[in-house]
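A single protein chain has been removed from this complex, and every other one stays in its place.
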Amino acid sequence: MLEKLKEEVWKANLLLPQYQLITFTWGNVSGIDRSAGLVVIKPSGVEYETMGVEDMVVCDLEGNLVEGHYKPSSDLKTHLELYKSFANIGGVVHTHSQNATAWCQAGKAIPALGTTHGDYFYGAIPCTRPMNEAEILSEYELNTGKVIAETFRTHHLDPDQIPGVLVQSHGPFTWGTTPFEAVHNAVVLEELAEMAFKTQLINHEVHAMQQDLLDKHYLRKHGAGAYYGQK
Amino acid sequence: MLEKLKEEVWKANLLLPQYQLITFTWGNVSGIDRSAGLVVIKPSGVEYETMGVEDMVVCDLEGNLVEGHYKPSSDLKTHLELYKSFANIGGVVHTHSQNATAWCQAGKAIPALGTTHGDYFYGAIPCTRPMNEAEILSEYELNTGKVIAETFRTHHLDPDQIPGVLVQSHGPFTWGTTPFEAVHNAVVLEELAEMAFKTQLINHEVHAMQQDLLDKHYLRKHGAGAYYGQK
Amino acid sequence: MLEKLKEEVWKANLLLPQYQLITFTWGNVSGIDRSAGLVVIKPSGVEYETMGVEDMVVCDLEGNLVEGHYKPSSDLKTHLELYKSFANIGGVVHTHSQNATAWCQAGKAIPALGTTHGDYFYGAIPCTRPMNEAEILSEYELNTGKVIAETFRTHHLDPDQIPGVLVQSHGPFTWGTTPFEAVHNAVVLEELAEMAFKTQLINHEVHAMQQDLLDKHYLRKHGAGAYYGQK
Partner (left out) sequence: MLEKLKEEVWKANLLLPQYQLITFTWGNVSGIDRSAGLVVIKPSGVEYETMGVEDMVVCDLEGNLVEGHYKPSSDLKTHLELYKSFANIGGVVHTHSQNATAWCQAGKAIPALGTTHGDYFYGAIPCTRPMNEAEILSEYELNTGKVIAETFRTHHLDPDQIPGVLVQSHGPFTWGTTPFEAVHNAVVLEELAEMAFKTQLINHEVHAMQQDLLDKHYLRKHGAGAYYGQK
């Protein structure tokens, strides 16, 4: 079942080590078939070197195993919560990539400091609030997803325009309309995190770029007036 | 038409990922045939892995498409403005390379801190002023070029002696007498940006090297008295 | 003798350059057969490129050569002291990896700043006190091991839960139930050291993650209630 999505999710997972976003098994990609109400995700703790397309796990949106000989990624419930909260997304990625994770550990949002950022993220990339004891002790992975959704709701952020988040003291999640786009955004986030890290060390006073420039760059690649690329 | 220049521009573009100056399609190289009044440039948003010499785009100096089955790079008008403003240059490169972009985002010029810098850039590498609302809203890419030219004019800088610039909140542009030399200078700029970043973290008080030493190094590689290399 | 352990130790040593944990011969891995009371370790100063399984050195727990045509690693006595002090460990790794060594040189413990840390180390990774003149002048390598053991004893740390240490002004040691697990922990430590380095530069005020979150992540991978992976 879902052979095409399984292959897409499998290939998208293999991109994580290729783009040097992960060490060992510290990351996972999933994809959703919204009409079937099913999600395909990487199995938990299985090594990338030997993982085949047949090892992908299929679950329903409550996290029940539908197909597969492995347990799904332990982050499954975070992925599911994101699919439920963000109606337009088709793929989710979680990594512990060096620079994005440093920002998560620092508990700071990544400000929109330049057009590299503005080409993909329409504003600062938010960092979630710390999770409280109750959220950690019970249904931790589900609550991680809920806190991400809360962050977007509370700050009136559009997940289609800001396709990623920094989970405090943890690591980044990104998403996109497809698993490949979600990986693409994970690569971009890691680049932005490193650039912002260096920018602030060069200029401690730096602040976000002007709104006009952010609008210009985001909108020349996204939406009705886009003119970047070949469409 | 312009088969030799197209091949040169295509090969120069392929050097960008090879020298790790770009992620995805975040960069472009162009070259000019001044006698024909034509510019060859990378197509917009096309991936480096699959791009062939036949995908290069030929435009005139007003930006009209002369040959090619793709749209030219969205940064075309910035390139054209540089060719118009800087009479001796034959190639232009734009990237979002990590360290040079961090300086752009910090809004700071890269001071001439050592002989590695002085071997290629005869003084600080300037950072442009922020663009204003009018410049961003209308003819943004053209105005980016104009602001670069203004920076050199206002500060009495010679683009033949300082073959690169940091566009504030954006990324670096470099140039040279040929597309390959422009790429060479992009590699050098990225190295210098990283060295200067680290230098300032080791010594917050650091200032530019002595003028005599800058003269010595720049002039032993450039101009009538040069004695570096095999000429 | 001990052919299986020798092969394991040899392969584990070859992982050090593969994971970019060492320059030249700046590292070594050992493994113990506790029933035989024998340790297999890398020979001293032999290059990784040409080292074969037959070059591994077998010693008893007093450091006497039992088999091998080379002298054992000069750090042998530190390894032996760790095997004597920490009853459950089966492999030990020493490197001078960039970021972990920087923390050693800084004389600072690496605080548990995020879940990447908590997935492997159940609390801060300690830094030993400076060694005194007497400890350095006589039986230096043995005393290095003793100071490590003292650090864990004094601070009531469990070496099974914190499988690594920063030796002040020197470099990191890690361990595990097998030589491969010890190498795995060396890779993790280097990642954590780099993340913590960057985190503190982004936020000078940062402090350790909440205890609940540390418990959650450590215990979902370790101990009776673990649910990460396929067991």
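Letters A, B and C mark the chains in the order given here, with residues in each chain numbered from 1 onward.
We adopt the following convention: contacts are C-beta pairs under 8 Å (C-beta built on N, C-alpha and C of every residue); 3 or more make two chains touch, one makes a residue touch a chain.
It should be emphasised that the depicted structure is a prediction, and the values quoted were computed from it without experimental measurement.
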Message = Need the list of shown chains touched by the one chain that isn't shown.
response = B, C
Inquiry  = For a quick check of understanding: of B:Ser35, B:Asn64, B:Ser138 or B:Gln230, which residue touches the chain that isn't displayed?
reply    = B:Gln230
Option touching the unshown chain, where C:Trp103, C:Phe152 or C:Phe180 are the choices = C:Trp103
Option from C:Pro43, C:Gly91 or C:Gly145 whose C-beta touches the chain left out = C:Pro43
Hidden partner chain, residues of chain C it touches = 23-24, 26, 43-46, 70-71, 74, 96, 98-99, 101-108, 130-131, 133, 136-137, 140, 169-171, 197, 200-201
Request  = Since one chain isn't shown, list which residues of chain B touch it in the complete complex.
outcome  = 113-116, 184, 187-188, 191, 194-196, 198-199, 201-203, 206, 209-210, 212-213, 216, 220, 227-230
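Just so we're on the same page, only the chains that are shown with their structure count from here on.
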Query = Nearest chain to the global Cα centroid?
reply = A
Task = Overlay chain A and chain B by their C-alpha atoms and let me know the rotation angle in degrees, rounded to the nearest 5.
result = 90
Ask   = Per the centroid of Cα atoms for each chain, what is the distance between chain A and chain B, given in Å?
value = 33
Query = In chain A, which residues are in touch with two or more of the other chains?
reply = 201
